[in-house]
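Now for chain A:
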Amino acid sequence: MAFSSLNEFFAMGGHGLYVWGAWGITALLMLVIVWHARQERSQLLKSVKRRVRRQNAHSQSTQVPVNSAQRDVRNDA
Partner candidate 1 sequence: MWAFINKLRSPKWFYSISAKLQPWFWAAAALLLLVGTVWGLAFAPADYQQGNSFRIIYVHVPAAFLAQSIFVSMAISGLVFMVWKIKVADMAATVMAPLGAAMTFVALFSGAVWGVPTWGTWWMWDARLTSMLILLFLYLGVIALRGAFNSRDSGSRAASVLAMVGVINIPIIKYSVDWWYTLHQPASFTITGRSAMPMEMWAPLLIMVLGFYCFFIALTLMRTRSEILRRETNKRWVQELVEEVR
Partner candidate 2 sequence: MSMHAPSGGLMVAVSATFKRDLTLLLRRRGEVLNPLVFFALVITLFPIGISPDPQLLAEIAPGLLWVAALLAALLSLDSLFRSDYDDGSLEQLLLAPQPLAALSLAKVAVHWLLTGLPLALMAPILGIMLALPAGSYLILALSLALGTASLSLIGAIGAALTVGLARGGVLLSLLVLPLYIPVLIFGAGAVQAAILGDGIAAHIAILGALLAISLMLAPWAIAASLRISING
């Protein structure tokens, strides 16, 4: 341990502001980067899910007319 007390540790021999400032901004930036990456991933997963749901709904709603059209054709024959 390079410091004898907690106060000394925070003071950093009078350079506390600089040392803690440099470390703090670095840590903050890295945390923001990780948070952004997580956010990005969950958003993308959500949007893919939404797209899948929309496509499923779309294919179900379009299936009916196709079937009825086929029935019509069969009736004509």
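One rule holds in what follows: contacts are C-beta pairs under 8 Å (C-beta built on N, C-alpha and C of every residue); 3 or more make two chains touch, one makes a residue touch a chain; residues count from 1.
Quick note on selection: all candidates are chains of the complex that A comes from, given by their letters.
The shown structure was predicted, so the numbers you read here are calculated from the model rather than taken from an experiment.
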In-complex contact of chain A, chosen from 1 or 2: 1
Chain A - residues contacting candidate 1, complex: 1-3, 9, 12-16, 18-19, 21-23, 25-26, 29-30, 33-34, 37, 40-41, 44-45, 47-49, 51-52, 55
